[in-house]
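This report refers to the structure that appears directly beneath it.
And then chain A:
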Amino acid sequence: MKKLLAAAIAFAALSGAAYADTIKVGVIGPFSGPFALQGKNFKAGIDAWLALNGNKVGSDEIQIVYRDVPQADPARSKALAQELVVREGVQYLAGFYFTPDAMAATALLQQANVPMVVMNAATSAIVASSPLVVRTSFTTWQTTTPIATVAKEQGVTKAITLVSDYGPGIDAENAFKTAFEKEGGKVVETIRMPLSTNDFAPLMQRVKDSGAQGLFTFLPSGPPTLAFVKAYNDNGLKAGGIKFYGTGDLTQESDLPALGEAALGLQTTYHYAVSHDSPENKTFVAAAEKAIGNPAELSFPSVSAFDGMYVICKMIEATGGKQDAKKAVDAVKGLSWTSPRGPVSIDPDSRHITENIYLREVAKDASGKYYNKEVRTFEKQGDPGLAFVKK
Partner candidate 1 sequence: MKSLFEVRNLNKKFGGLVVTNDVSISMAPGDRLALIGPNGAGKTTFINLVTGNLQPDSGDVTLGGENVTRLGPASRVHRGLVRSFQVTRLFQDMTPEEHVALAVLQREGHSGRMFGHYSGRAEVMDEVSAILDRLGLFDLRHLKVREIAYGQQRLLEIAMAMALKPRVLLLDEPAAGVPQSETARIEAALASLPADLAILMIDHDMDLVFRFAKRVVVLAAGTVIFDGLPKDVTQNARVREAYLGSYADAGSAA
Partner candidate 2 sequence: MVASLDRTIATPSFTRRMADRGVIGVLAILVAGLAGYLLMPNNLALLTQMIAVAMLVLSIDLVTGYCGVATLGHAALFGAGAYGAGIAAVHFGITDPVAMTAVGLLAGAAAGLVSGFVILRAHGLAQLVLSIAVIHLFHEAANKASGWTGGSDGLSAITPDAFFGAFEFDLWGVTAYAYGVILLAVVFLALQILVRSPFGMLARGVRQDQIRIAAMGASSHSVLLRMYVISGAVAGVGGALSAISTQVVGLDSLSFTLSAEALVMLVLGGTGSLYGAMIGTVVFMLFEDTLSAANPFHWLTIVGALLIAVVLFAPKGLYGSAAAFAGRVRRRPA
C-alpha cells in the first residue's frame, strides 16, 4: 500500500516535471553558518549567469531552489536532496560545498534520474561515486600539483608540508609530495595540524627547525588563514628566506583585505583569480559583484557556480527539458567552452573539469586593493587525484 502510494507520488512528481515549462534546479550549499560566504558566492555565480543569459533555455524556464546545509552534514544534505527531488521535483541537483555532503547525495542520483553538478566539493573520488556527477570546480590535487613544479624551479630541493588534518588537507599533502618528488625534490617532513588550531607560532618554529627551504601549506579558506599568514611573517620565516607555497584557498579574494600587507608576495596556485584578465571574466565579475552586493565578498565558488549553470543549461538543451539524467550527462561529456577563468572542458571519462591552473602572487593595485596577480599559466590541467585514488 505504502509502496503504491510512494510510486504514485513519484509518478506525479516525475510526470509533472517532464511536461512543465519550469525546470527546477536544486542548489545545496552553506547559506548560513560560518561558511555562509561561500554559499553567497554560489548564489552570486548563479544569479550572474541568470542575469547575463536570462532564465530561459528554449521555452523552458529555470527556477533555482536553494537549500541550506550550514556545515558539513551529510545526513542533512541527503535529506534535503531527497526532499528537493521528491517534493520540489527538481531535475538537477547542484552546489555542494563540502565533500561529504556531495557524497551523501550521489547515492540518490540513479534512482531519482537526476544529474548532479558539483560546484565546489574538491575530493577527487566524488565523480567516481556515480556516473551522473559532473564537476565544474576543481580538486585539491589539481590545484596543488603545479605548485610543486614552481617550488622546484625556484630552487627548492627540500620542502616541508603543513596541512590541516582532514580530507582535503591530506589530499594536498599527498598531491604535493607526489609531484614534488617526481620533480626530484625531497619532502623532509609532513605535518598535519588540527583544523581547530588558532596559534601557529609553534608550528612555524618547527618548520624553521626542519631545515626546509620551502613551506607548502593547505588550509581551508576562512579565519585561520589570517593567523597562519601572520605567524609565517612574525616568526621570521619570511625573513629567513623560507619560501611560501600554497593553494588559492589561502588567499581567496574575500580574505585579502584582512590579510593585507602580510600576504604580499605569497605564491599560490589555483583555478581562478577574480582579477583574471579576459573579456569573459570582466563581464562575469561585473554581474557577480552586482549579485553579491559587496564586491569584496566575491570569491572562487562563484565561478564554479556560474560554469555549473552553463553546464546545466547545456544539459537542458540536450534533453529538450525532459528528465533524462544519463542523456543530460552524456551531452556535456567533452563539452568545452571559454569560462571566465579561461578555456575549460569536461573530461569525458571522469566528468571532471579540465582547466588552466594559474600561479598567482598577492599584489597591490594602484588603488591600494590587494589581489591575486596571475603570473604563470599551467594549461589544460586534469585531475591527477583520480589516478591516485584508483591506485
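The rule is simple: contacts are C-beta pairs under 8 Å (C-beta built on N, C-alpha and C of every residue); 3 or more make two chains touch, one makes a residue touch a chain; residues count from 1.
Here is how the candidates were picked: all candidates are chains of the complex that A comes from, given by their letters.
Quantities reported herein were computed from a predicted structural model and do not represent experimental measurements.
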Neighbour of chain A by the touch rule, complex-wide, chosen among 1 or 2 | 2
Write out the stretch or stretches of chain A touching candidate 2 in their complex.
-> 2-3, 5-6, 9-10, 13, 31-33, 36, 39-40, 66-68, 71-76, 78-80, 82-83, 85-87, 99-100, 103-104, 106-108, 111-112, 123, 125, 129, 165-168, 170, 194
